[in-house]
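With one protein chain held back, the other chains of the complex are shown just where they sit.
Our next item is chain A:
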Amino acid sequence: MYIEEIQLTNYRNYDHFSVSFDQSINVIIGENAQGKTNMMEAIYVLAFTKSHRTPRDKELIKWDREYGKIEGRVFRRNQSFPLEVVFSNKGKKAKFNHVEQKRLSEYIGAINVVMFAPEDLNLVKGSPQERRKFIDMEIGQTQPIYIYHLGQYQRILKERNALLKDLQRSQEPDPTMLRVYTDQLVEHASILLERRFIFLQKLRKWAQPIHEGISRGHETLNIDYDASVNVSEDMDSEKIRLELQNHFERFESKEIERGTTLVGPHRDDLLFYVNGKNVQTFGSQGQQRTTALSLKLAEIELIYEEVGEYPILLLDDVLSELDDYRQSHLLNTIQGKVQTFVTTTSVDGIDHETISKAEIFTVHNGQLTEER
């Protein structure tokens, strides 16, 4: 799949603007603060209806404007479809093929996007929350039903935690309502866990050979799921459900004492190992970077496996950061099959051959100009 064109209205530092893109590689060159990341973000938002760098939709609307709009055309399954996401103080609306999609899970998946930006090093180094977000977004974009279960899970968790706070303060806590929420929580948690396990197996399958390639055969990558409950990847959702149910029964009084839900998918993490050593704690900068890159490249293949088309790749400020070997490895992976957007402040440090084949744009103060 690829994006044919984008049209921005009152979005970030763009006023009224439209541009057509190349099917293969698009390089966007500009000085700092001109709108490179904003353009990448626009494509990301078109895929997920939310930004990769802020949870507050309002920030996407150009200052002093009432609303902001991102429109685009995606070409997939041999057809071109219009997409539209509008933000205003009334909230947001998303349309696929002219029809408004009321539910996030119906819209997501209209286009698949993989983004790689300097912050993605946090995928390895950052807090567990970053890794949970990674898993959730990635599963969600190929399996919208996952988003439904995640949303339900989070809602139940909030209610359950509020109740646990009440029970913590009460003299004779009545556990009836708590058990209702436990049942609900377990139902969705077991589905989330099962899907995460399946995702992980696929991610591993793709990431391992990629990592080995980038490290010239010196490094072996391993990924583990660090669960807060005693569950493992060989369990099906029924086994997981039983284990969770047991756990919550055993720890009921402890949870009441602590006034919060102590375990569940919202407390889990991923662990990355290179040659048997945890990269999060022991990895060098280079190893961490390679790991993050392997995961992102694995995602591209994984999405292809799931949806039968390659996603769109956004490389914000990272290509020139990679050494020649990693760069060419990346470019070989995407060669001719993945529509790619690259931003950079200068073409120095980017592979000449790539530049010569790419469509070049320069951006200045919210205006993108095609160079050739």
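Here is the rule we use: a contact is a pair of C-beta atoms (placed from the backbone, for glycine too) under 8 Å apart; a residue touches a chain by one contact, two chains touch by 3 or more; residues count from 1.
Just so it is clear, contacts and distances are computed from a predicted model.
Missing chain, UniProt protein name: "Recombination protein RecR", from among "Xanthine dehydrogenase molybdenum binding subunit apoprotein", "Recombination protein RecR", "NADH-quinone oxidoreductase subunit H" or "3-isopropylmalate dehydratase small subunit". Per the touch definition above, the residue from A:Ile156, A:Ile240, A:Ala292 or A:Leu368 contacting the chain not shown is A:Ile156.
Screening A:Glu84, A:Glu106, A:Glu233 or A:Glu252 for touch with the missing chain picks out A:Glu106. Of the options A:Ala33, A:Val99 or A:Ile145, the residue whose C-beta touches the omitted chain is A:Ile145.
Residues of chain A in touch with the missing chain: 49, 91-94, 100-107, 144-145, 147-148, 151-152, 155-156, 158-160, 162-163, 165-166, 176-177, 179-181, 183-184.
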